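A protein chain is absent from this complex, but the other protein chains hold their places.
Chain nomenclature is as follows: A and B, assigned in order of appearance, with residue numbering initiated at 1 for each chain independently.
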Amino acid sequence: MGLLVKDKQVVVPGDILADDIGFIPGFGTYRNSHNLVCSRLGLVNIEGKVVKIIPLSGKYLPRRNDIVVGRVFDILMAGWRVDINSPYSAVLSNKETPEFIERNEDLSKHFDLDEHLVCKVTNVTSQNLVDVSCRDQGLRKLRGGRIIHVNTHKVPRIIGKKGSMVSMIKQATGCRIIVGQNGLVWIDGEPDKENIAVDAIRKIETESHIPGLTDRMKTHLEEITGVKISLNEGDYNGLQ
Amino acid sequence: MDYNKRLDGRDFDELRPMEAKAGVIKKADGSAYFRMGNTVAYAAVYGPREMFPKFQQDPKKGVLRCNYNMMPFSGAGDRVRPGPSRRSKEISAVTEKALSAVVDLSDSPNAVVDVYIEFPQTDAGSRCCGINAAAIALADAGIPMRDIVAAVAVGHAGNKICVDLNYEEEHLPDYVEGLDDKDVADIPVAIVPSTGEISLLQMDGIIPKETLIKALHKAKAALMQVNEVQRNALREKFAAVADEENGENIENVENGFEEN
Partner (left out) sequence: MMIDQEARKHLRESLAKGIRYDGRKKDEFRNIEIITGFIGTAEGSAHVKCGETEVIAGVKMSLEKPFPDTPDQGILMVGAELLPMSNPKYEGGPPDATAIELARVIDRGIRESKSLDNKRLCIKAGEKVWTINVDISPLNDDGNLIDVGSIAAVAAILNARFPFVENDKVDYKQKTTEKVPINRIPIAVTVLKVGNAIIVDPTELEEQALDARLTVTTIDDGRLCSIQKGGVGTLSIEEIDKMIDLAVHKGHEIRKLIKQE
């Protein structure tokens, strides 16, 4: 009776996590008579009596206040439809742009098809309708640069505590980098430095589970670029 | 005479050798490879994603859409003409029902989860092999589900219940002379392992009811082995992640972007 799995163990849908009714089903689990069962591929997370799953895969699900990198794929009467790498697309209203837009202005002059932008999720309705906005400081169309797709579940590791990880990469490569919660990362700098930044991000993705990642990345970046990195927390505001 | 020794030497309860791997198709949201003997299936999952055509959307929950397809060189004899056939459309439909029994798409209204199943090579049991690959691929894609559906074709041939028929056993009278009972029954079964619920059942051939029930029990037992292979494929993909993570790292996974 009790817990049948350890914290941070990889579990698979159908795995029995606990056979004691005292445990409370959190995200990614469900109850089947007295068993607590896994319903999502991921890592077990136990907090007191609550057992939940931290998913290792699955699409990005938008939450209010998330900063995301999106791509315009449709121009509407009063705004744009934006692909945010999620099951549902988002709408950017013409009232939510950095500059004021006159009535009857050609919207494609502001955001055209296939252009990328960094924006904030302002609302997600129960019907999964998503609104985004570009009004806050730093939110805007992303000109030039390149976009890579990363595992959305690795985004927190790529950003690091208080932005420390992405800040290191920016220091070492001199690139502008914006990491969207939705797994899209925009990078802009000298071509060879961009490649170093991309490699560093891929390294974080594959090695995120091995302890000591921050120190390893610092050493790795300093070696490759010759730039001395200072670990500054609080540097990062997600936007530049 | 009865069918006393299986053509390939297996025990009557023995499955063909199996092999499975998760995450084999990089572009897909989830994917898997599953082999049962000489039947090989690839499955790729895309979704949940917006569903087109719009009129097929379900405002209450997401839709699961399966597509079974044989590559032209995968059939036992002649080349298989590319494109959907009546048979492949039917198999796509029963595959979808087999998997829908466990998949929970209530959080994805108006969206679709597309499952593509392709076969480079078949040697009977393809729809079951496809379901096995698809179930792994759906879990790999992070689709919420009660359990991982496992499938196998059991058969009644030469008076014996055989687990996991191959092509020759499906056509046994062509390969073994003098069989008393020339009727071969082919029974694909899919099960929800944790509850024993059956989500796919088809049968072709002449068979008394008692034999069918016995065959279903044999299938259930065999399917536990299939399920182990499926679960291990998923665990292996993330085996590295299962290493001890220190507490600090896990916190990052949750709170990484609180500061902005």
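Criterion: a residue touches a chain if its C-beta (ideal position, glycine included) is under 8 Å from a C-beta of that chain, and two chains touch if they have at least 3 such contacts.
What you see is a predicted model, and the numbers here were worked out from it, not measured in a lab.
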item: Chains still shown that are in contact with the chain withheld from the display; value: A, B
item: Contacting the left-out chain in the complete assembly, out of B:Leu7, B:Ala76, B:Ile198 or B:Leu212; value: B:Ala76
item: Among A:Lys8, A:Lys52 or A:Arg71, residue touching the chain not depicted; value: A:Arg71
item: Hidden partner chain, touching residue among A:Val91, A:Ile147 or A:Ile229; value: A:Ile147
item: Interface with the undisplayed chain - residues on chain B; value: 24-28, 31, 38, 42-44, 46, 49, 67, 69, 71-79, 82-84, 114, 116, 118, 120-123
item: Missing-chain contacts mapped onto chain A; value: 71, 73, 112-116, 143-147, 149, 188, 191-192, 194-195, 198-199
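We adopt the following convention: only the chains that are shown with their structure count from here on.
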item: Residues on chain B engaged by chain A in the complex (per definition of touch); value: 29-30, 47-50, 62, 102, 104, 108-111, 139-148, 193-195, 227, 231, 234-235, 238-246, 249-250, 252-257, 259-260
item: Chain A to chain B touching residues, read off their complex; value: 8-10, 12-16, 28, 30, 32, 37, 39-43, 45, 54-59, 65-67, 87-89, 127-128, 153, 155-157, 159-163, 181, 208-211, 213, 234, 236-238
